[in-house]
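Take a look at the structure below.
All protein chains but one are shown in place.
The chains carry the letters A and B, assigned in the order they are written, with residues numbered from 1 in each.
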Amino acid sequence: MTNKNHAEVAIIGGGIVGCAIAYYVAKAGIDCMLIEKGDLASGTSSRCDGNITIVDKDPGFDSLMSLASQELTAELEKDLYLPFEYRTQGSILVCDNDAEMEVANEWVNIQNQAGLKFKLLDHSDIRQESPYFADDIPGGLECETDSLINPYLFCYSLIDRAKEYGLKLHTRAEVKQVSKKEEFLIETTNGSFTAKKVVNAAGVWAPFIGKMLDIEIPIKPRKGHIMVGGRQKPIIMRNVMEFGYLMNKFQRERIADPETLKHGVALVLEPTESQNFLIGSSRQFVGFDARVDFNVVQTMARRALRFFPKLDDFNIIRTYTGFRPWTEDHLPIISAVEEVPGFYIAAGHEGDGISLATITGKLIEEMISGKETTISIEPLRYDRFKRKVVHM
Amino acid sequence: MNSHRILDHPVLGKLTIEKEIPFTFDGKKYTGYEGDTIASALLAQGIRTLRVHEESGSPRGIYCNIGHCFECRVTVDGTPGIRACLTELNPDMIIESGKQQFSPFKSTENQDDLPRTYAEFEKQLKGEKEDEPDV
Partner (left out) sequence: MYDVLIIGAGPAGLSAAIAAREWNLNVLVIDEFLKPGGRLLGQLHQEPDGKWWNGIEESKILLEKAKELNTDIRCGISAHTIEKTDHGFSVYTNEGILEAENLLIATGAAESPAPIPGWTLPGVMSIGAAQVMTNVHRVRVGKKGIVVGVNVLSVAIAREMQLAGIDLECMALPAINSATESHGSPKKVMKALLRIAHLAPSTAIRFGSRFMKGDGTKALAVKFFPKSGVKMWGMPIHLRKAVTRINGTNQVESVTICDITADGEIIPGSERNIEVDFVCIAGGLYPLAELAAVIGCPFQYIEELGGHVPVHNEQMETPLEGLFVAGNITGIESAKVARAQGTLAGLSIAKRKGQNLAKLENQIQQAKMNVRTIRENATIQFHPGIEKGRSRMEEAYYDIVHG
């Protein structure tokens, strides 16, 4: 009875979000397929870091969503067969100056009041974190529940298990046209498919899929660079970001040199399981230009040296860029679309797609099955942008 | 010693040695010739292993010999990551082979055992050493 070219639910996009949706939908026993234009994780999900963090989320809905995701990821470690370099070591933020230290102090208080496991770190704690830190770092903060994964492996691991639950996988199939009569017709470069419901999980490319159904999706690419530092001696055990990262993320004012500010550069240093180091990152709106910008890379390297001056003899083995699917209010769209019944959007996770993938998958499954959702989906609705336009 | 040199060649003729160049590799003294790379000077002494894999400790030597594969990384006068096959041998160079490195995250079986800070990692390291006094 199972038809290769038809399913109850078709998911477009095999990034971390599409893979997580495929996993939860298949696990719920729903007949589903995933359609991806290249290989799995060939979009943003292989051109990023792997942090599942709360440390950088606004207290409230944002941090609640991340916490739910962290708990789900811990469950997944038991259900998935292929390991995905999952590490629960917490993560830290470091401050550049005393002014940041003051805000950090407030930040910790607010997060603690919200019941989250945050702790302020002083100068001597910072020395415990890594002997390679600069001496003048005043301190920082820790979030105990944060974890790390390898997003690329995670995608393959999710799909490996989802296939066991019955998922049909179509890779190297670029969706060219989507139309709807009684059911959806999805035409690709590798065959045509039909489905009752369609989930648009095409990340930064979701607007193109939307357009095929005359749906405008306000997501823009926000480019980021990452350098890969070659393996050497261990430097630090867990992910570290600078507090300035938060300032950038929420477009708040931050004190740093002009180049750093211009390219939206803030230190992120993630030690991977193989002991390479992902050093990031930048935030820029430059369309879909994926070229490595050497000025940005230099600025990032300078920023890394500000915090880790002894890294100056490190080998950088490669540099890459990725596009964060940005939305205006920094929240993803995880929503049904009223105009086209049966059409869902799960995209626009900007710099949090790794953190929020599992909860997104779970929510979409719950929406499709008509269950009560794990967390409120009000703030994630597609029509929130339209409402705003009307009010203006 | 340089016993692996091709001194005579039917087409290229006799090997002409302009100048000898002294250097040390992993603390031992050797001599190479002017025009040698680090890799050729070592191979001429019969030395093939330039580093060990950082994680597994398995031995590695040159592969491409023209700068593309990065298999030949050594530390020269304190600077790590130098390609032995591209780098000219200079007098009194101090060359060290690449060593095995710690892999603090390999034991992901029990998440609680993972070190969170560098200080914890050092402590674990010491603990291991006490467990196995003969290493």
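To be clear about the criterion, a contact is a pair of C-beta atoms (placed from the backbone, for glycine too) under 8 Å apart; a residue touches a chain by one contact, two chains touch by 3 or more.
Computed from a predicted structure; not experimentally measured.
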For subunit B, the residues touching the chain missing from this view = 4-7, 9-12, 15, 35-37, 40, 43-44, 48-50, 53, 58-69, 71, 85-88
Hidden partner interface residues of subunit A, rising order = 291-292, 294
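Note that in this section only the chains that are shown with their structure count from here on.
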The residues of subunit B that touch subunit A in their complex are 54-55, 70, 79-81, 101-106, 108, 111, 114-121
Subunit B-facing residues of subunit A, complex = 83, 85-90, 128-131, 230-238, 271, 273-275, 313, 315, 317
